[in-house]
Structures are given as C-alpha cells and as structure tokens.
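Apart from one protein chain that is not included, each protein chain of the complex appears where it belongs.
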Amino acid sequence: MRRGTFVRWGVPVAAAAVIAAAVGAGPVIAAVGGPPALPERSAQQLLADALAAAEKSPPPMSGTVQQTASLGLPALPAAGAGSPVALLSGSHEVKVWYGANGKFRIAMPTQLNETNLIVNEGQAWYWDSAANTATKLHWQGGARRSPAPSAPAATHADLTPQAAAEKVLEQAGEHTAIRVINTAEVAGRPVYQLVLAPKDDGSLVQEVRLALDGETYVPLQVQVYAKGAAEPAFQVGFTQVTFTPPAEENFTFTPPAGAKVEERSLGADGEAGKETRPGDADRAARGLKVVGDGWTRVAVVKASAADLTGGTPSDGERQGERQGEWRGHGGDEADGRAVVADLLKKATPVSGPWGSGRLISTKLVTALLTDDGRLLVGAVTPEEITEAAGVR
Amino acid sequence: MTTVTHEAGAPSGAAPPSGPAAPAIVTRGLTKRFRGGQVAVDTLDLSVPRGSVFGFLGPNGSGKTTTIRMLLGLVAPTSGEHALLGLPLAAALPRVGALVEGPAFYPYLSGEANLRRFDAADPTAPAATVRRRVGEALDRVGLTAAAGKRYRNYSLGMRQRLAIAAALLGPRELLVLDEPTNGLDPQGTREVRALVKEIAADGTTVFVSSHLLAEVEQMCTHAAVMRAGKLVAQGTIASLSGGQPVRVRIETPDAAAAVRVLAALGLAGVHIGAVEGGTEVTAELGGHAPERINAALVGADVPVRGLAVVRPSLEDVFVGLTGEGFDVDG
Partner (left out) sequence: MSTAETEIRRAPEPATIVEAGPSAEGRPAAAPAPVARARWTFWRLLGSELGLTFRRPRNLVMLGVLAAVPVLLGVTLRLMTADDEGGVGGIIAAAAGNSLMLTFASLSFLVTLLMPVAVSVVAGDAVAGEAGAGTLRYLLAAPAGRTRLLAVKYLNAVVYGFAVTAVVALAALVTGLALFPVGPVTLLSGTTVPVAEGLLRILVSVGYVGAGMAALAAVALAFSTFTEVSIGAIAASVVLVVVSQVLRAVPQLDGLAGYLLPTWWNDFDGVLRSPVDTAALGEGLLVFGAYALLFGSVAWARFTGKDITS
C-alpha cells in the first residue's frame, strides 16, 4: 500500500515535469539542437550586407513584436495601457503585418480593445476601438515619409525593430567595440547578432545587441544590456515571424458603421502640428545642449521641478496657465507629469562643486535635476552626469 | 494490498480458499495504524463462515468500524490481507450490502431517488430492473409509503431502514451491518432484529457489529470479540460460552433436602446459596430433564417455591475478555 503511494504520486510529478518541459521547450531545444549553422561573418561584412538589404525594401512579413523594459524605475503609478508611460515597465506586444510597397499594419491588442495603424499607398488610418474612432491621416512632404512622430501611433512605430535598429547603427563608430555572434536564434530563426559595446567606462550600457535575420537581414531584435545585469534592460523584437506576404485585407480599412471618423493632416507646417504639440515652440526656446560624446553624451535641458510637474501650489498663477495648455491633450501628458512628480519625490539629493540637485538613477539612464534649473539626462553613471553638470 | 487472493508470490498454502467454498470474510494479520501512530486494528485474523449471523462485538473505539472500513476498501490497511467471499474486492463488493456508521443520504432527494443514486454507482446493477429492485428494497423495510418523501423529512428510524434498504438493492451474499440498531427506539430495534433474522434465513451471511451484548446474543450464531484493536475471542456462541454449563436452580426453604434429592439424581456441581426469603440450590443440568427433577423433588416432599433452567450468559465471558463492562440495556 505504502509502496503504491509513491507510484501514485509519481503521476502528478510526471505531469508537472512534462508541463515544465513544454514551458521551457524553446530554450531547451535551442540548447540541445546546438548552434544554428550560419556562416561566419565579420562585423563589416554583416553591416554592409545589412545596409544593402536595408536599401531595398524589406520582404513582406508578419509577426508579433514584444517589447520588454526593466529599467529599474521605482514603481510607476498605474498608467493607461495605451499610454507611452506604460512602455517604461513590463512587457508589451504588437502585431505587425508588412506587405510590399510600404503597406503595413500595426495592431496593439489589449484586453477587449485594439488600436491599429494601417498605412497603404499614401493613405493611413488610425483605429482606436476603445474610443470607437477612426482617424484618417494625411501628410504633406515626401511621399515615402513614414507617419510623423506626432501621429497618435508614434509610440507604436518606434517599437518596430527596423526603427530601433537604425538608431543603433547611427551610434556605431569610434566609441564602440563591435563583434558578431552567429549562433543566436530569434523567433525560431537563426540570426546574426551584432554586439555593440561602449568603450567608455562612464556609460551604463554594457552592450547593445542587434539581431539580423540570417537570410533576409531584417532586424529581428534589439537588446540593451545594462552593466552588471544578465537580462536586457530593454528589449524589442519578434517573438514570432513569418516571411510570407500577409493577406491583403490587413491593409484595407473601411471605417465601420457607427464609428466616429476624424481627419487629420500631418506635416511640418500643418495645422495639426500645432494642435498636437502646443508646447513644442516653448521647449525649443529653452534650448537643448549636448555635453560629451559617444556613449557618454548627456543631454542638458533648461527645466525646473515646477516645469516638469506642472507647478507647485505656491505659483498658482503659472500653474493655471499651464493647466490650460495641457487640457488639450489626452491623458498621456497628465500621466507623464504624475510619473515625473512621483520620481522626483524618490530622487536622491546630491551636491558638488557644480551646485546641488536631485538625482534619479536607473539601470540604464541617469537623470539630474539641478536646483539652478537644468535637467541632465544620459545613459551614464552618476559621477559622469555630475561632471557634465559642471560644464556650463 | 487489500486482498490476498491473487497476490503474486504469496504462498498458495497460506492464501485463504477462493470461490464459493471460501468463508464470507477472511482477514490475515490485518493491521491499521493511523497517522500519529495510533493502532486502530492490530493483526486481526478473522474468519466468518458462510451462512452465519456473525456478531462483531466490542466496546466503542475497539476498532470495529475501522475493520469494517478496511473490509469494504474505504481504508487501506497498513499491513495484512483480507478477502470477501473469496473474491477480489471489486468483484466482491457488488455482492455485499453494507451499512457503515449510520445512514448517509442526500437530504434534498426522496428515499426512492436516493436508492436509485446508489444503485447507479454499482457497475454491475442492471439499469433495466432498477425500478423493481428499489421498490422491493423499500417494501422489505416497510418504507413504500414514504418512498416519495424527501430524506430530510425522515425520522431516525426511517433513515436507518432506508440505509438497510440500500444494502438490499441487489441479491447479496453478505450483509455488513455496522451498529444497525444504534439510536433506534425499542420498537425500531425489534424491527431491525427481525429483518436480520429474515435475511439470514434466506442464506445470506450477516456480519453485525455491535457494542450491545444482548443484541449479539439474541441474533447471532457466531461472534468475535474485539478489545483495543485486538481480537480476543471468536467462534460459535455456544463455544464461546462453553466453559459455563446450563444449570438448574431451585428455590426452596429446605436446601438440605433438595441437595439430597439432586445428589441422588446424579447432578454435578451442586451449590447452595442464599436468596431473599429462603435459600436456592443450583446444579449443572447435564442431560437431565427439568420436569423429572421437579417430580423427584416433589416426590421427596421438598417444598419447591420455584424452579428454573439458567442458560449461561455471554456477559461473564466477555467482561472477563474485554476487561470492561458492556452496555447490556439493549
């Protein structure tokens, strides 16, 4: 009987083992299957191939892109799922369909809601099921211009590996040690990993890994590793991808009956430009300065705590004015302000020969708000940023 | 392992006989140690012959119910083996009707629906005849009139009878009744005893557990006595009380004359005792007819106030075996 007890409980134990094996199957199979055999490439060859491929239009494809950030920020107040602030922590998924001739669709599914950006031959629709609103987007200027960052879906567009990879490539150069790994796999496809490691010790970035599909050189994943962390602090990449042309229905959109339809014109001198970013001119006037170079560049902006949090009760007049300005926006800016106010509360007071201020450090980014009204931000160590604060 | 019958490697000589020749219940070294180390049943070797009405006697907490639960496969023995009707448990249980620790039914169902429910659980019970069999079982315990009544409205006696009806749903070769008269009024108790006798008369083996000595004495042909998890005696009722012969008891003011007459008749174990208002003389009856003893006493002018044949009571035996008194009121 007692011997039977062990045999009997062996069944659930075996079930648990089977499930655990199935859950961990991806990594296990990758490990057991040995390194995928991609021919070795030098960084230069790979970059050349990739850039050549980038000049042609990428092949039709579709897949799921996941973005994960663990920046080590303090707990953020709850922000709307669609808000850009939400992207600073946790993981997010978008679905991407890319057809020939620059047609694409990006969908961000959330629970019982979905936002879509559909671009097809100079016409673009932005659909938000939560608001039941379809927005038709026009833009002036170059025909092949991608939707401007001021489009409501800008945050989604930034998530595509293509866009992110371009940014990383720009930064490669004298400050970076580059190597290539040919044994990695992303979304089940063998990839080349271009590893960019900053040479400067002052940087918080350990390395940036850019995964290029072994066959098509389409960037499939970008990972940013902070110093001393085994898991990437920021990662965006495909979790599933197929290089077959997606169904044509994905790129056609007809506003459903009963939905609100809006039109919006985007462009450098478009009306909407002013509408969406009334503070742009204001911000430009404050001036943006860059201190340092390479990976240790620090951005310096004129800003005070009151500016960032929308004022304090003591300067009520100013606050009222600002409030009026912000009323025109959605919840995003309000979310942002709340986050900043929250972060400032948790900031560490620091001081030095350069003055004094409050320091916010995360795994990847350090920010310093000086009491004389400057905001310094960079992917650098606190020492580096206080040094930058000394540069006037 | 709950049965011995087909255990691989068990020496065939040690295994109890299987099939129809086998006793209704056999246990070998049956032991149950509960978590916490308490031994409820300790190396029990029980043998219940077919066709017997077997009393399973012992004070409350002596391991009777645990034994019955092991026999029915509800509790796994720590060690030891057992077999019902010489069959593997799953094959035997459909031929066994059981009442374990009082009735338990679905309060929101009628008596009839309750019986149908338990009949459905028996994989060998033919669904086609369920209506007839449920009707017969209810009829047998006299619950036909209350068949459609919800169980929650049944009286205690009706509940007990419904439980017995559930045990009689199919043709049974063995009935296991755990304290069948528990909580019943005298009328209910009499009804249950009559029912048991009736069932036994059909050739069904009945295994009755009880803490009531009188009940076992009245109903059973065989008995076993449990004490603190151990079996202290088993056998026929007669063999259990074998040490104590039937005696004749004469109440008379002239004891000496009576003793002389009895001695002359050849009765052994003559004994004189005092009773209220006189003396009594007792002797082993042996093969003598009581009426002849009376005639001899009267013939010798012994004044007889009373004459009785005293059958031996199990009580003295059992109290001696179990070390504690029984509740003999039942």
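We call the chains A and B, going by the order they appear; numbering starts again at 1 in every chain.
Going forward, contacts are C-beta pairs under 8 Å (C-beta built on N, C-alpha and C of every residue); 3 or more make two chains touch, one makes a residue touch a chain.
Predicted model, so just to flag it, every value in this text is computed and none were measured.
S.K.: Considering the whole complex rather than only what is displayed, give the residues of subunit A touching the chain that is not shown.
M.R.: 4-5, 7-9, 11-12, 14-16, 18-19, 22, 64, 75-76, 78, 89-91, 107, 109, 111-114, 116, 125, 127, 129-132, 134, 240, 247, 249-250, 253-259
S.K.: Pick out the residues on subunit B that sit against the missing chain.
M.R.: 1-3, 5-6, 18-20, 69, 72-76, 85-91, 93-96, 98, 100-102, 104-109, 116-127, 166, 171, 173
Quick note on the criterion: only the chains that are shown with their structure count from here on.
S.K.: Take the average of all CA coordinates in subunit A, do the same for subunit B, and state the distance between these two points in whole angstrom.
M.R.: Measuring from centre to centre gives 82 Å for this pair.
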